[in-house]
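Every protein chain except one is present and positioned as in the full complex.
Take a look at chain A:
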Amino acid sequence: MLSVSKYWVNALYRKARTSKITLPHGEVDAPVFMPVGTQGTLKGLLPEQLEELNCQIILGNTYHLGNRPGPDLLEKVGGLHKFMGWKKSLLTDSGGFQMVSLLDLAEITEEGVKFQAPHDKSVMMLTPEKSIHIQNAIGADIMMQLDDVVASTTTGPRVEEAMYRTIRWLDRGLKANKNATTQNLFPIVQGGLDPDLRRKCAQELIKRDVAGFAIGGLSGGEEKKLFCKMVSISTDILPRDKPRYLMGVGFAVDLVVCVALGCDMFDCVFPTRTARFGSALVPTGQLQLKKDKYKKDFRPIDDSCSCSTCQRYTRAYLHTVVTREPVACCLAHST
């Protein structure tokens, strides 16, 4: 059965908590922000640099990794950890989200998500079993179940259908997991913006023997008040001694609010993507480094930051290389 990762709550402020999540590849101090390394790398950073930034867990995308390098190769080389030279923990999504968000032609049936592969236009089917099969080949410490995702603004019977289907797909996923002792499978709380459906879903999921939970289907442009309510309803029901991963939420303000609501794990491509477009994150917001006003600004990005970029380079220097020279992305400072 599942190896329940040790998890304990150190402090509570209302619902907020700090904790240590013990995973096969080391401990993760939560609340934790997980940078997204879509294709087995984090935009121009060496795995060693990530470790030096004290990064304890990164996220890989099952859809992309399933395409290239593909589960066969990953299995052959002993998983993504080995393949990319990453010693700390890994989390993978189910692959379903990419299909729904990237592909026009996704059709969802009880069996799974049917979609047209963008590279050769062939029709493929991602089932809960297939998702776990790929994630087993990747070998992440935490895997996500395939869920039936609907836009958070959807209303009506489709939301209910998706919620119940998500629970059925969880059970299929749990059954398919070949590495139950080394890979933790997280269920996903669905139910749109309907408080009753959310509650029902959470209550059903906690009956399963799993090590942690995810809250999904949010942050798709819904009203902030409703968004917070849905998170809070979910965390009220989820057991206090297991980690909660709020999927797809990474903007600084949302992070703080959702920590207060009892979430522990977050992801978003936000920091690395902003770096690529020449912005740096600072406590007060963002610096658009290519703007002319930084031309003679001889301060570091952030006076209080200890990253190697802030230790060595000024805003003025970064202004000269940003979006132009191939060193720029590699100097991205991480928050």
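A few comments on the model shown:
Here, a residue touches a chain if its C-beta (ideal position, glycine included) is under 8 Å from a C-beta of that chain, and two chains touch if they have at least 3 such contacts; residues count from 1.
Following the convention adopted for this analysis, contacts and distances are computed from a predicted model.
UniProt records the chain missing from this view under the protein name "Queuine tRNA-ribosyltransferase accessory subunit 2", selected from "E2 ubiquitin-conjugating enzyme", "AAA+ ATPase domain-containing protein", "Glutathione S- transferase, nitrogen catabolite repression regulator" or "Queuine tRNA-ribosyltransferase accessory subunit 2". Of A:I21, A:M84 or A:L289, it is A:M84 that touches the chain left out of the display. Touching the omitted chain from chain A are residues 39-49, 52, 64, 68-69, 73, 76-77, 83-85, 295-296, 298, 308-309, 312-314, 316-317, 319-321, 324-327, 329-331.
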